[in-house]
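Apart from one protein chain that is not included, each protein chain of the complex appears where it belongs.
Let's turn to subunit A:
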Amino acid sequence: MNDILPDPVLSVRDLQIGIGNKLKIVHGVSFDILPGETYGLVGESGSGKSVTGLSIMGLLKRPLNVTGGALHFLGHDLRRIRPRDHRRLRGDRMAMVFQEPMTALNPLAPIGRQIAEMFVIHRGMDWSEAKAKAVEALESVRVPSPEERARAYPHQLSGGMRQRVMVAMALACRPDLLIADEPTTALDVTVQAGVLELIADLCTAEGTAVLLISHDLGVIANMCQRVGVMDRGRLVEEQDTKALFENPMHPYTRGLLAARPRLGSRVPGERGRLIELEQMVADEDRGHDVPTLVTPRGPRKEVTA
């Protein structure tokens, strides 16, 4: 079956992230992202989704670092790559959109200039050429009157507009992989859909693979072809999106699905915090068991390093 699949853009194998040997946050996560595919990582806060994304970008903050496993991106071994070469990949071949559009942009620089910087760094353009390209990039994310907006400062734009700017910036150099870490969590529900649609449209048009990190199952369901479910630093289930929603196999996934708020459901106990749900075991009791990875081929024990 493998021989008909194209080479993955990103291949994560038994990824471990922690602080030296003392603290482990991610305990051996493995997944592949194929070219043009949108892969969702879903899980509770603190399940290790974000640090997984940051580790791919090489942006883990000390003292956090990758302590084991392998990260391959377009033929580059990201664990052995020189920091300088990793930096050249960032923004150019792999890009990231963060959760907080309000603080993710430099407050003292016009947004056009901040987008233009991408072309200056990665394409060696001069500023005037780069700024013209930045206006085009703003146009592509459907920012109205882009030429005028390019001169605006972040504080003059709404949260939704800023996130569009972030998307324009991330996709400026037509990367092979976009990591979107909760890209719409901080936005109004009314603008969430617009931003997600934008990411989907642009990435489909350019064949950009997307790693979508979210705790919002609705977002995941609409955007992703495949989903990985993370729980306490482990990937516990990986399935095609449709299959996952129709037939979740891992108890954690079932809990996650049951924890979704449903319109009109007011009965207490019908939905609630994950740990309060019947099929879930209380946090303290979960402490020692190792979650098992459930695949369509049946459960298997999590690989230990």
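FYI, a residue touches a chain if its C-beta (ideal position, glycine included) is under 8 Å from a C-beta of that chain, and two chains touch if they have at least 3 such contacts; residues count from 1.
The definition used in the following text is that contacts and distances are computed from a predicted model.
> Report the protein name recorded by UniProt for the chain absent from the figure; options are "Glutathione transport system permease protein GsiC", "Parallel beta-helix repeat protein", "RNA polymerase subunit sigma-24" or "Hydroxymethylglutaryl-CoA synthase".
Going by its UniProt entry, the chain not pictured is "Glutathione transport system permease protein GsiC".
> Please identify which residue in A:12, A:66, A:118 or A:213 touches the non-displayed chain.
Of these options, the touching residue for the absent chain is A:118.
> Hey, which of A:150, A:169 or A:199 is the one touching the hidden chain?
Missing-chain contact among the listed residues: A:169.
> Spell out the interface residues on subunit A facing the chain that's missing from view.
Output for subunit A: 57, 59, 87-92, 95-96, 98, 100, 103-109, 117-118, 121-122, 153, 155, 166, 169-170.
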